[in-house]
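Please read through the structure below; I'll follow up with questions.
The block that comes next holds subunit A.
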Amino acid sequence: MDILFDVLRTAIAPSTAAFALAAIGLNFHFGLTGLLNMGQAGFMLLGMYGFAISIQQGWPIWIAILVGLAAAAVFAVLLGWPTLKLRGDYLAIVTIAAAEMVRFLGRSQSLQGLTGASSGIRGSDYKAPFEELSPFPDAIVNIGPFSMHGSRSSSWWLTAVTWGIVLLCAGLFWRLANSPWGRVLKGIREDEDAVRSLGKNVYSYKMQALIIGGVIGALGGITWALGNSVQPDSMGRPTTFWLWTLLLLGGAATVFGPVLGSILFWSSLTLVKSLASAFIPSDVLAPTELEPFSLVLVGVTLMLLVVFRPQGVLGNKKELAF
Partner candidate 1 sequence: MNDKPVILDADNLIAGYLPGINILNGCSMEVKEGELIGIIGPNGAGKSTFLKALFGLVPVRDGSVTLGGEDITNLRADELVKRGVGFVPQTNNVFPSLTIEENLEMGAYQAHKNFKKQLARIGDLFPVLIQRKNQRAGSLSGGERQMVAMARALMMDPHVLLLDEPSAGLSPARQDETFVRTREINKTGVTVIMVEQNARRCLQICDRGYVLDQGTSAYTATGQELLKDPKVIELYLGTLGA
Partner candidate 2 sequence: MLRAALVFVVAAVGITAILSMGGTAEAATETEAVTTVATTGGTNLLIQNLFNGIVFGLLLALASVGLSLIYGTTGLSNFAHGEMVTFGAMITYFLATPQAVSFPLLPFEFTIAWPFWIAAPVGIAIATFFGWVQDKIIWSQLRRRRVAMIQQMIVSIGLSLALVNFIQWWMGGRPVRLVTSIDPRVQYGPISVGNVTLISMAIAIVALLGVAFFLQRTRLGRATRAVSDNPALASASGIKVDSIIRIVWMMAAGLAALGGILLALYQQGIGFDDGTKLLMMMFAAVTLGGLGHPYGALVGSLIIGVVAEVSTVWLPPDLKFATALGILIIVLLVRPQGILGKAERVG
């Protein structure tokens, strides 16, 4: 039973929601438009930095959120400007390189005053304004079998807010994907030239998609930071790869694919770890080996998914992810 609670707790955790958000952003890029963004973690990181640093400057929380989102938007414009005219894999190389650059800059000693270099920014330095907004009591609250703090860190407050934002963004995706605007993006995913021949400005649409997906990614970053801390190395390439895995797991181009993907991804990771630690003797699999062991499974899952079920759990076989 404990294992089940652990799994459920992971499923509703704010960080699961944060990944769902970032994956919704990636869904705008890949699922809707076919853009190969291999640097979504960079967008998340920019959002986190923009938010945390602004709060540290003493700016109000609303401004801080806007700064985080704006940073991602500017990043998207800079990356998209030259590459969206080139072949698709150039965007992949440039985004992954640029995301790494952001991380290197963030962990650089020369920016320590702002970013805290490789040790990052402690949560306590920027969480207060958000936690003060909490309507929940400032104490541990038990709801059913779950026990969390009302307002602090990974709290009921944060859980409610993040999942609220997830629903909002999923709704946004639904609204846009089913609008004439989304239709143009799907057309671009299928064949750019055909869409050009129909009189649409492909470049501008790709840029819009890149910006929206990146901004939602930054929102994911901010919500992630509110439950954890700002740590450049937690937003490296593996994060982007996990996002891809969970997006493909849930089903690209679907409304709830990223959400379901994130829940499945994190809860099965917890499940695997719990089962392994419960049933595999520790002289065979030491506790420190659990993490890498389960991530090996993630990698293998990604490989198998791509080859055998590219449409994911929710995807339509005819509207494959590829």
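As a selection rule, all candidates are chains of the complex that A comes from, given by their letters.
In this section, a contact is a pair of C-beta atoms (placed from the backbone, for glycine too) under 8 Å apart; a residue touches a chain by one contact, two chains touch by 3 or more; residues count from 1.
On a predicted model such as this, the values are computed, not experimentally measured, just so you know.
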Candidate from this complex that touches subunit A, chosen among 1 or 2: 2
Candidate 2-touching residues of subunit A, taken from the complex the two chains share: 36, 78, 81-83, 85-90, 92-94, 96-98, 100-101, 104-105, 107-114, 237-238, 241, 244-245, 248, 281, 283-285, 288-289, 291-293, 295-307, 310, 322
